[in-house]
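Complex shown without one protein chain; remaining protein chains in place.
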Amino acid sequence: MTKVRALVLERQHELALRDIDLPLDVGPGMVKIAIHTVGVCGSDVHYYTHGKIGPFVVTAPMVLGHEAAGTVTEIGAGVTNLKVGDRVCMEPGIPDPNSRASRLGMYNVDPAVRFWATLPIHGVLTPEVVHPANYTFKLPDNVSFAEGAMVEPFAVGMQAATKARITPGDTAVVLGAGPIGTMVAIAALAGGCARVIVADLAQPKLDIAARYQGVIPVNIREKNIVEEVARLTEGWGADVVFECSGSPHARKTIMDLPRPGGAIVVVGLPVDPVAVDIAGASTKELRIENVFRYAHQYDRAIALFASGKVDLKPLISETFAFEDLDRCV
Amino acid sequence: MTKVRALVLERQHELALRDIDLPLDVGPGMVKIAIHTVGVCGSDVHYYTHGKIGPFVVTAPMVLGHEAAGTVTEIGAGVTNLKVGDRVCMEPGIPDPNSRASRLGMYNVDPAVRFWATLPIHGVLTPEVVHPANYTFKLPDNVSFAEGAMVEPFAVGMQAATKARITPGDTAVVLGAGPIGTMVAIAALAGGCARVIVADLAQPKLDIAARYQGVIPVNIREKNIVEEVARLTEGWGADVVFECSGSPHARKTIMDLPRPGGAIVVVGLPVDPVAVDIAGASTKELRIENVFRYAHQYDRAIALFASGKVDLKPLISETFAFEDLDRCV
Amino acid sequence: MTKVRALVLERQHELALRDIDLPLDVGPGMVKIAIHTVGVCGSDVHYYTHGKIGPFVVTAPMVLGHEAAGTVTEIGAGVTNLKVGDRVCMEPGIPDPNSRASRLGMYNVDPAVRFWATLPIHGVLTPEVVHPANYTFKLPDNVSFAEGAMVEPFAVGMQAATKARITPGDTAVVLGAGPIGTMVAIAALAGGCARVIVADLAQPKLDIAARYQGVIPVNIREKNIVEEVARLTEGWGADVVFECSGSPHARKTIMDLPRPGGAIVVVGLPVDPVAVDIAGASTKELRIENVFRYAHQYDRAIALFASGKVDLKPLISETFAFEDLDRCV
Partner (left out) sequence: MTKVRALVLERQHELALRDIDLPLDVGPGMVKIAIHTVGVCGSDVHYYTHGKIGPFVVTAPMVLGHEAAGTVTEIGAGVTNLKVGDRVCMEPGIPDPNSRASRLGMYNVDPAVRFWATLPIHGVLTPEVVHPANYTFKLPDNVSFAEGAMVEPFAVGMQAATKARITPGDTAVVLGAGPIGTMVAIAALAGGCARVIVADLAQPKLDIAARYQGVIPVNIREKNIVEEVARLTEGWGADVVFECSGSPHARKTIMDLPRPGGAIVVVGLPVDPVAVDIAGASTKELRIENVFRYAHQYDRAIALFASGKVDLKPLISETFAFEDLDRCV
């Protein structure tokens, strides 16, 4: 253990930028990274505000932050894919490669996966972190640290787009234009959709999403989303519907949006059970997929940034220096 | 139109064996079949008892019956796959081959599909029927008329097994050992499962299902199904869970049954929206499939009967002569 | 039959712009279209030069042309998706909706499908054509007739991209930068690939492909494609390889290009059997898909044009007036 400075959530509503003991030994297969940029995610804010996220309760001081990019400063034994000086971003989950889920290729649903800023694992709002080389990804020269930090939320969008099994030229609907909904819309377009109908109540969020070619914003204060989807698809329905609002309200008519044989991908996560129109899902034989974080998406996300197909720079709102972190929440 | 004798549901609680006008012209691509055996399905009984099934209301007299086998007596122009004298069974749905859903290969989810004993289409508890040759299937010599009539409910099981995308050697759970649950269990075993854990409250139903090798019956009056599945799968969970009970109660713990990355196939159809544990589905990234009738299953079902892999004879309980039909309900 | 003017391939090497009898009755479900633009495909030229394409021999005079767009001038009974005046493009294949392959959703592999400019069916280098409304597609206002005519070759690319089952962010290789290879590369990018490595001997073809963002051209006169793919993928290999060259030479090293568990999609069609390195395919457990024309791609292709995700205008080289057609070959 090494004593280092970090942004610590002491308990609900109480943040401190203070010293804490973190494990910084560089074992075999590991690399040490000097953190450059950390994105602040809704979940960080949620932890601060509520002291928990669903079943994950902050029962002890915890370093926040899990969307991070930086520079490799030390290499463990056996590491061949990285070298000192490489600009990188890191997956916040640390899989056990020997678990049953990992061996089947789905480490994200391993019940024992260890995830940054999810106790007992600390986050990375701290100057240095040691991480498995296999889950540390080199950034191409044309991808900035800020974009590197955004690979994490974009990977959720990629996982959703992958689960959707998009057929090229599909029409999708995204319910909810928050940060994750926007990431999903961008990933769905990059992943083969011809157009993505994004629905939300908040016009400013829709305006941001509408900057991306192929996005059709629908303000559901003004328009009925079921009617709009029917109109835009000549009554057939959307090929894929991404539920990113987490709102029980959005679910009331969700079965009216997909086409017969279409798919719903659930990304937004309501805590309580939600009333679902099973009969509506049945008569269309809908396929419903669920997304939990992501697996094997970082290299794919970075490839899309590098080739210019995906540009997330319009989404970056504000940046803070590390020293100012305790004042930013 | 031709006046023929048929078992008519006049309205809720009122059956009559009487003459009615039915269309019996043999157009191009059609065949006429002398009905030999008709299975009585839960939906027939449900129509009699309730006068409706969900949105399908009996607003006019309707001939019941949709699980039928018989003998070809006349051939329309252009029919090449059948000849007079062939023993056959018939799919009760009559697709429009030019609809969008049909052209995509999923005629069962065409909103305009016409289905026997679903108004305005009459059923086949009548001596003769005219049907499209493409949806009339020759029975091999070793498949009886009674088995031919059972292709219909078994096709629902086949559709469920197909949607499940079983990997050979899978472990499945079937919730509900009614007629459809039993069909699903048999189809899942024929379709590649090593074993199927069948859960129900009613021991007699479980005893019938347990006649099939590979079925593990669990009486949920005596045992906790979540614990049993965990025990039988060493804590990992089932690869596929088929929901065939239609019971909101069964759904309370359904997300605890599948393994991470597993699937739930919904066959039983509750009329009202049901509270679903989205968070439970999410953390395991479950795939949820919905089944509505079947498409392209008749030839496959008959092939399984013919090769001896599936034997439904243990499920035949009682048979009635046509003349006795109005006394049997 | 109606006598109309058309570009007729009388026999190998002999074209005539002359009157010929064509069926122009507008039956139920059909529409009549005034042809505006017809693309000239390599197969048209191949028919002219060789008098046949593989097994398809020109044994009688045949109207050429199968990439067409125009304006609806008459509507048959029962047509609801189109009206007179609609700008449209047409699929050149006319499926039998009642065939077994069509009912399964794959009308393109129906051995009995009728295809324009493939005897006994004439092509559409003629002022008018009658076609099934289901295979006639309305062009949005922002898609030109010339683009409408290009939907046909692009649909081949779409079929290839669909068969590939691209995962968002994939790296693909396209062998052969001819018209079809270029269409495949564009469809693969639109369909989710982050980058497409296009290999050819001809620099001008590579220069055209390289106008599309995400294309990495490789001139195989100068560079070894196996080494280039290894370098660009850090030794892992490409997720998908599209064989569009039809060249037996390209196949010699094709198994060295995909990653373990990757896919090869065969689009180019050599006439003679080709020596294939089965052992190379085996140790990587490659999936090999074959493409024959397309099914259900027109609406998806048009959606990609309409949303601006795909722009084929850079590929249009020359246009000719109908009257000049006999001079253009």
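Residue numbering begins at 1 within each chain, and the chains themselves are lettered A, B and C in the order written.
In the analysis below, contacts are C-beta pairs under 8 Å (C-beta built on N, C-alpha and C of every residue); 3 or more make two chains touch, one makes a residue touch a chain.
For clarity, every value in this text was computed on a predicted model and none was experimentally measured.
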(request) With touch as defined up top, name the shown chains that contact the chain not shown. (result) A, B, C
(request) Could you tell which one of C:146, C:288 or C:316 touches the chain left off the display? (result) C:288
(message) Given that one chain is not shown, which residue among C:46, C:100, C:114 or C:138 touches it?
(response) C:100
(message) Out of C:266, C:302 or C:315, which residue would touch the omitted chain in the full complex?
(response) C:266
(request) Name, in rising order, the residues on chain C that touch the hidden chain in the full complex. (result) 54, 100-101, 104, 106, 108-111, 163, 236, 260-261, 266, 269-271, 273-279, 281-292
(request) With the missing chain put back, which residues of chain A would touch it? List them for me. (result) 29, 97-98, 102-107, 134, 296
(message) Considering the whole complex, not just the chains shown, which residues of chain B touch the missing one?
(response) 81, 158, 161-162, 165-171, 187, 189-192, 194-195, 213-214, 234, 297, 299-301, 303-304, 306-309
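In the analysis below, only the chains that are shown with their structure count from here on.
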(message) What's the distance between the Cα centroids of chain A and chain C, rounded to whole Å?
(response) 37
(request) Report, in whole Å, the distance between the mean C-alpha point of chain B and the mean C-alpha point of chain C. (result) 41
(request) Specify, in ascending order, the residues of chain C that touch 2 or more different other chains. (result) none
